[in-house]
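In this view, the complex is presented without one of its protein chains, the others remaining in place.
Then we have subunit A:
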């Protein structure tokens, strides 16, 4: 009986949480933007959410590309198929690794930072004080952060895939001796704009939406104590990572299975 009670309570709190998250999202992003005041705020957030995530994206992208080339080469060379190294790396990065790994890294780097920042603003009454100054914190604080992440992640994903391919080129061509012309031309032949590149962008847009939604909601809804903020930050990273992986499977099934 007690377990049933617990289950019911958990379900109710989950549903009401989801409801609050939807209300937050709708009231933060559905309004006519104020270009004069909003633009500087958005640019500031694009810097702290996007530009500051560049380093981790570039470094991880390079290493993942390099490792892919190394592993791919050792397998492909056994079949004399090292000419396919280029498309193999490019397709893995564009279709799966780029959007997913960039999304995971973004959740860890930017998502957690946003949750903690908004949570602390709540704990130090900065959000309340905005409200009392007749300034809507949803528009002033939440909306620019949400949009900045939504714009940044697809761009970061593109950069991730690009430096990954360059990293693979360094290992495959410069180190292991695959012909550079073959590497690029076979890649060009095999990678389809609509099927691969466009789908990569779609995936990253979906992941950006999910990560930012979770990050701003968790920050805004957290219990305003140090424990509450730490719990919110953790659950931002955990929930958005799990959702990225789960959604990736669904999107792949929709996009690539005929």
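Keep this in mind: a residue touches a chain if its C-beta (ideal position, glycine included) is under 8 Å from a C-beta of that chain, and two chains touch if they have at least 3 such contacts; residues count from 1.
Basically, contacts and distances are computed from a predicted model.
Colleague: Among "ABC transporter ATP-binding protein", "Monovalent cation/H+ antiporter subunit D family protein", "Putative hydrolase subunit" or "V-type ATPase subunit", find the name that the UniProt record gives to the complex chain excluded from display.
Modeller: "ABC transporter ATP-binding protein"
Colleague: Looking at the full complex, which residue from A:14, A:77 or A:135 touches the chain that isn't shown here?
Modeller: Hidden-chain contact among the options goes to A:135.
Colleague: Which of A:126, A:190 or A:252 touches the chain that is not shown?
Modeller: Of these options, the touching residue for the absent chain is A:126.
Colleague: Can you list where subunit A touches the absent chain?
Modeller: Output for subunit A: 37, 124-126, 128-129, 131-136.
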